[in-house]
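Apart from one protein chain that is not included, each protein chain of the complex appears where it belongs.
In order of appearance the chains are A and B, and numbering begins at 1 in each one.
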Amino acid sequence: MTSRSDYTLELRGLETVFDGEKGAVAAVRNVNLAIKPGEIVGLVGESGSGKSVTGLSIMGLIDRPGRISKGEILLNGEDLRKVSAKRLRSLRGDRMAMIFQDPMMTLNPVLRIDTQMIEAITAHDPKIEKSAARARCRDALGMVGIPDPDERLYAYPHQFSGGMRQRVAIAIAMLNNPDLIIADEPTTALDVTIQAQIIAEMQKLCKERGTALIWITHDLTVVAELTQRVYVMYAGSVVEEGLLDDVLDHPRHPYTQGLIRSIPSDNAPGARLFQIPGMTPPIDRMPKGCRFHPRCPYVQLDCLEDVELVPQEGERSVRCVHPIRQGEQVS
Amino acid sequence: MTDLSTNAKSVAQSAELAAQIAAANSFPPEPPARPVRRAIKRVLTDPLGLLGALIVIVLLLAALFSSWISPQNPYDLAVLDIMDNRLPPGSESFSGMTYWLGTDDQGRDLLSAILYGLRTSIFVGIVSAGIALVIGSVMGLVSAYFGGRTDTLVMRLVDIQLSFPPILVALILLAILGQGVDKIIIALVVTQWAYYARTVRGAALVERGRTYVDAARCLALPSRMVTLNHILPNCLPPLIVVATMRVAYAVSLEATLSFLGIGLPVTEPSLGLLISNGNKYMLSGDWWISVFPGVALLLLIVGINLVGDRLRDVLNPKFKD
Partner (left out) sequence: MTAYLLRRGGQTLLTLLVMSVLVFVGVYLVGNPVDVMISATATPQERADLIVRMGLDQPVWVQYWHFLKGALSGDLGNSFLYNRPALGLIFERMPATLELAFSALIMGLVIGIPLGVIAGLRPSKPESRGIMAFSILGFSLPTFWVGLMMILLFAVKLDILPASGRGDTVDVLGVPVSFLTADGLSHIFLPALNLALFKISLVIRLTRAGVSEALQSEYVRFARAKGVSEWRIVFLHVLKNTLIPLITVVGLELGALIAFAVVTETIFSWPGMGKLIIDAITTLDRPVILAYLMITVLMFTVINLIVDLTYTLVDPRVKIDGGSE
């Protein structure tokens, strides 16, 4: 199969469920996703859309009562659902890494930065010389723009600001030069100026090293700055995917359109900001058919039937019975 | 042009369509929340919680009706026969009565003594916990409500109180006050009020910060009403949990102090004193005089704690006692 090496990561029909009192409910259903080396894709959605669960599922970090129930997770062609726990651990942090949302919580408060960095190296290379590992950590800190990296290695997390902590987390994720990085809203908790710096640095680093990057966010403006392709998720499923410009300029799913319209812009000063009516349904009370239909301005009776993600012309897919055609937009 | 800020249903093309879509989306309504009933139900559906509740109820009833169900009045010296002293369980008396749990060194039926002792222990435990609860809750509410210097003062007092082990405080107080039911109740109240004060203050502070209290203030409701009507009911779940655990602790502490001979006087023997009486015969093999009152004490405390432990899980107060 030629496709084996084409993609760094390929998700095929991923389904992750949470076992509850009333049986299993799916937080992520039938998600297909593919990313090539060096590519940056955005995974966009509101909270509760299943985007974080998708990220954690790839890393094999779903805790009980959650579990992956269906699908394949192919990292460089190797199905992570079929490998041993030992193999999965050796891939985690080495071939694939993850950065989390809140930099205040991701570093262990009682361990020094060097302890937390060096263990990420020795976990995959137990025989490495301590001094060599330390040098790599120092270089990694310098690379993400932390001044005095030699000294800062001896600091504790509470001695860093939020932005600096997130840089440390990024440095840790990059330590072993992984093929894939999953970044779960890494800039949401930070100031806008710091956010811009970190995005620019991540973009540069991934380009230099050919790292594939999945950027999970609810913020379309970040996606617009950073990514080449986007997946829009709603209520556990991908509802639209495509190249960045195509999706932003001509959204075909009403939800994507709603997201784009709710970005504040300077085109119409004083105009009321658009918001999508209603809320994301809780995972145990999903509506029938198209999950977006109760909030959709174009709803029809046939929206109550189940709908699949249908490939369109170009690198495009939409999960909608009545996709928006160009020019046919409510404005 | 459509107004996009309205709900989806109004933009649906026809009323008929809107109705059909709404019907397809209807979920059965959530059952109404009845926190107390739900909590009781969840305690009783758990096997350990049910066991605890049953033990507590049986012991409470036994204590309440002890003077009716006891084979003899263990403190009426006229019915005691010193010839019957230290008889093993199941022995028969001269008068033909069976001592199911044996007798103590004065020829007293142990079953009767335990039932009466249980009554004293439960009485002391509940009364002292009740008084401590009232005093502690008031102090906690005052502290949370007035804040500032009052809060500092009360909490400082609580901290000092809690930094001394309860048994030490009780020892000091009993050394000063002497023996007696009222004295031990005072000692138990003093050792326990601080736990309630801290719990109520913690809960009240959390509730005070909530919007509905602000809302009530904005409506210009008198400040006292705001506290009582809005804050107190929300302090109840953690208070119930702490109170359950504290009753068990009070019973245990009273038994300990009585065992040491500085708690209840000999005229009103609680379970602790009964155990203490049997202690000196333990080494000579007359185990039942200490063991049976101990089992009764144990069942009582374990029963209360089983219920309390389950309540803690169900009501899930974030405040540790």
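As a working rule, contacts are C-beta pairs under 8 Å (C-beta built on N, C-alpha and C of every residue); 3 or more make two chains touch, one makes a residue touch a chain.
Predicted model, so just to flag it, every value in this text is computed and none were measured.
Asker: Missing chain touches which shown chains?
Answerer: A, B
Asker: Write down which of B:L264, B:L297 or B:L311 is the residue touching the left-out chain.
Answerer: B:L297
Asker: Taking the full complex into account, find the residue in B:A113, B:A248 or B:L264 that is in contact with the omitted chain.
Answerer: That would be B:A248, which touches the missing chain.
Asker: Quick one: which of B:I186, B:L232 or B:L260 touches the chain that's been left out?
Answerer: Reading the full complex, the residue touching the unseen chain is B:L260.
Asker: Looking at the full complex, which residue from A:N76, A:S90 or A:Q228 touches the chain that isn't shown here?
Answerer: A:S90
Asker: If the missing chain were put back, which residues of chain B would it touch?
Answerer: 48, 160, 163-165, 167-168, 171-172, 174-178, 248, 252, 255-256, 259-262, 272, 275, 279, 282-283, 285, 287, 290-291, 294, 297-298, 301-302, 305-306, 309
Asker: Using the touch rule from the top, list residues of chain A that touch the missing partner.
Answerer: Those residues of chain A that touch the unshown chain are 59, 61, 63, 89-94, 97-98, 100, 102, 105-112, 115-116, 119-120, 123-124, 156, 158, 169, 172-173.
To be clear about the criterion, only the chains that are shown with their structure count from here on.
Asker: Which residues of chain A touch chain B in the complex?
Answerer: Per the stated touch rule, the residues are 261, 272, 274-275, 277-278, 285, 287-289, 293-297, 299-301, 303-304, 330-331.
Asker: Under the stated contact criterion, what part of chain B meets chain A in this complex?
Answerer: 1-2, 4-8, 11-13, 17, 20-21, 24-25, 27
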